[in-house]
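With one protein chain removed, the remaining protein chains of the complex are shown where they sit.
Chain IDs A, B and C follow the sequence of writing; residue 1 opens each chain.
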Amino acid sequence: MKYLSICSISFVNLISISFSCFLFSLYFLLNNMVYFIEWEVVSLNSMSIVMTFLFDWMSLLFMSFVLMIASLVIFYSKEYMESDENINRFIMLVLMFVLSMMLLIISPNLISILLGWDGLGLVSYCLVIYFQNIKSYNAGMLTALSNRIGDVALLLAIAWMLNYGSWNYIFYLEVMQNEFEMLLIGSLVMLAAMTKSAQIPFSSWLPAAMAAPTPVSALVHSSTLVTAGVYLLIRFNILLSFSWLGQLLLLLASLTMFMSGLGANFEFDLKKIIALSTLSQLGLMMSILSMGFYKLAMFHLLTHALFKALLFMCAGAIIHNMNNSQDIRLMGGLSIHMPLTSTCFNVSNLALCGMPFLAGFYSKDMILEVVMISNINMFSFFLYFFSTGLTVSYSFRLVYYSMTGDLNCGSLNMLNDESWVMLRGMMGLLIMSIIGGSMLNWLIFPIPYMICLPKLMKFLTLFVCIFGGLFGYLISMTNLYSLNKSLLNYNISVFLGSMWFMPYISTYGMIFYPLNMGQLVVKSFDQGWSEYFGGQHLYQKLVNYSQILFLMHNNSLKIYLMLFVFWILILLNFLLFM
Amino acid sequence: MIMILYWSLPMILFILGLFCFVSNRKHLLSMLLSLEFIVLILFFMLFIYLNMLNYESYFSMMFLTFSVCEGALGLSILVSMIRTHGNDYFQSFNIM
Amino acid sequence: MAQVPLAIASHKRQVCSLYKRALRNLEAWYDRRNVYRYRAVQLRARFDENRCKDLGEGIRLLACGQRELFETKHFQPRNFANSSGGCAYEREVIPPDWLLDYWHPLEKAQYPEYFAKREQRKKEYVTWWEKQYGKPDPKDLGHH
């Protein structure tokens, strides 16, 4: 039975599908092929319901990555969720999630995208509330409702697509791109993508969704679900490049990147730090996408998926060993207690920072250099590079808190590095996050970008990273005689540490007045006047009439017959005298 | 004008009969009797009418048959009522 | 509800409570143990310094201290995972034992052996109790 658990079976299946998808994508990429499959489900009179699938190198590659990460995550959950009695439900939810992700990836049709999209929303809700405590419920509700905005936007976009007679958007994007309706569709799709990728007005759900089990965070909330929005916009990228949509998206995405980078520097929850770093990377993808470089966004999406999943898996291993504790103030000295996990953790952290020749370096460096040679204003430029520095800063802060010093948790602990199944799962991704970047770089870009920069600007990225790292490490260090730095600037750190108060705004702020109004309406209308004038009073009156009618029935038969005779007499009277 | 006389008398008699039928009586039997009276008036009226139609008065036989049946039925109900109620007072009926 | 205290009554206990909360706050700000110890000693010294002042002064100082604590309260207080406010709080709920007594007879009938044994154990417990503490007073048996 050891090899017949649901985890092992799904692992084998998924990894083999992933491998074949990868081979197919190579084939498609090299031969420059696209498969467009159309299956007519039903044909009624003049209307046909058609299911369409689009297979090109992008969808196949993304699919293979998603499947690979999913398979490793499932393999990893075999140990992580070992003591959970609902592990079967958990794995099935993850599989359903993967399924709807597949549907989303391969469909060039807004309806089937919506199916996959709603599937993602539903399953991610179920996964967030997997641990059934109040925190999870609240987080799940926030997640589901934020994503619902995007679902509604997609539905509206579908309604607007009716203008063109079909929902296969890929046929219309280029032809109709100057029309107002298409702009409207584009803005709605952008809204949907922003909710799914947690861009700035909707960011608060992503850190909240960390209430889910850690494998879910590794798969869903870092590498696949949140990148679904980016992927959707990659498909719609034509609409973004030549309109104000792209500019708006650039602003919001780079602000997201900035905000979450800052927030991660003030966060103390291990998973939330990684979630905020995901958010920052999503902002990076979105912003480079909004400038028109969709291939770069795709590239970063893939590499980011690799090392971020690894990072989450390491965090999961740590949390597992720390007995569910996620506060980084309780950690420390983990490099001594869990050397192998710490290695993976550091490698993925460095890949995130863009350490040369790791996965993140290729995509991130290229994005930044492309930003430098393109026409861009000072503000966006500042946001890009400051956020890059912040990324390194929070990574090193994390290293400082968790890896160095002594363990803060307590002398009685069970830290060890012998959870082999989890480690094996992590090793697979470790290799991928080392070689993945270069591999993808040579695959996706057979012809290198021509980037020509002065020496100082070329070194700007490096400089920013080194400075950020030093800053992050040193500023969180406290010694006996120095006050805590964020205590000195208390108000600012509270503001930045709670994501610019966005969680409050999108929960209490949204609900306060409508709820009050609802209470008023319920009290004075639903249970007040309308009940009085509608239900109760009407019923009372009808019953009264009924009683009166019964008074009329309450007579001898002769009275009724006499009434009839009187009526006949009246008729006769008319008959005779008119 | 003379035509009105043919049917004004039965009409008045009919109305009186109707009143007799529905006005409040003690006994059911008196109601049945007044019903017979109405039937007689109707017979009279029908007779006048049939005289107009070339004295084709065979229908009056049928009418008489029906009215007798009806009277017999009324009487049988009366008997049935006396068997169940013990009297033929109209007021002993339940209302509703 | 009248007997339930809604606020800490005495000044002494208020000061103790403030001290404890301030320590917890320090723990949240200073993650390294040695630094925290140093700060804690300082805090203790500050409290000790103002000991044995007259009560009016003491009340003013208490208000000051509470205000200072409020102004420097950590925005993400340090919590253990399984305690209230922690991330794994109430993650695994263990239903209380007495819940089994409220099962429907039809449900109980599905596990006859277990419930038979359970009933027997209950009886044994009652006899044990009565041996230990004696029979309950009959006037205490009714509901209050």
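As a working rule, a contact is a pair of C-beta atoms (placed from the backbone, for glycine too) under 8 Å apart; a residue touches a chain by one contact, two chains touch by 3 or more.
Basically, contacts and distances are computed from a predicted model.
K.L.:
Quick one: find the hidden chain's UniProt protein name among "Small ribosomal subunit protein uS3m isoform X1", "Putative exosome complex component RRP41", "NADH-ubiquinone oxidoreductase chain 2" or "non-specific serine/threonine protein kinase".
P.N.:
"NADH-ubiquinone oxidoreductase chain 2"
K.L.:
Which of the visible chains would the unseen chain be in contact with across the whole complex?
P.N.:
So, taking every chain into account, the missing one touches A, B.
K.L.:
For the chain not shown, which residue from A:V12, A:L251 or A:L561 touches it across the whole complex?
P.N.:
A:L561
K.L.:
With respect to the chain omitted from the figure, which of A:V34, A:V175, A:I466 or A:V543 is a touching residue?
P.N.:
A:V543
K.L.:
Could you please point out the subunit B residues that touch the chain left off the display?
P.N.:
3-4, 6-7, 11, 14, 18, 21-22, 28, 31, 35, 38-39, 42, 45-46, 48-49, 52-53, 59, 62, 66, 69-70, 73-74, 77, 80-81, 83-85, 93-96
K.L.:
Can you list where subunit A touches the absent chain?
P.N.:
542-543, 545-547, 549-550, 552-553, 555, 557, 560-561, 563-565, 567-568, 571-572, 574-575, 578
Rule of thumb we're sticking to: only the chains that are shown with their structure count from here on.
K.L.:
Using C-alpha centres only, name the chain that sits farthest from subunit B.
P.N.:
C
K.L.:
Can you give the whole-Å distance between the Cα centres of subunit A and subunit B?
P.N.:
A distance of 91 Å separates the two centres.
K.L.:
Could you put a whole-Å number on the gap between the CA centroids of subunit A and subunit C?
P.N.:
38
K.L.:
What whole-number Å value describes the gap between the mean CA coordinates of subunit B and subunit C?
P.N.:
Spacing between the chain centres: roughly 96 Å.
K.L.:
Listing for subunit A: what residues touch at least two other chains?
P.N.:
none
K.L.:
Across the complex, what residues on subunit C touch subunit A?
P.N.:
Interface residues on the subunit C side: 28-35, 38, 71-72, 75-76, 78-82, 86-91, 93.
K.L.:
Per the contact definition, I'd like the list of subunit A residues that touch subunit C in the complex.
P.N.:
Going through subunit A, the ones touching subunit C are 131-135, 211, 266-269, 322-330, 332, 401, 405-406, 408, 478-480, 484, 487, 490, 493-494, 497-498.
K.L.:
So in the complex, which bits of subunit A are touching subunit B?
P.N.:
So the residues of subunit A in touch with subunit B come to 553-558, 561-562, 564-565, 568-569, 572.
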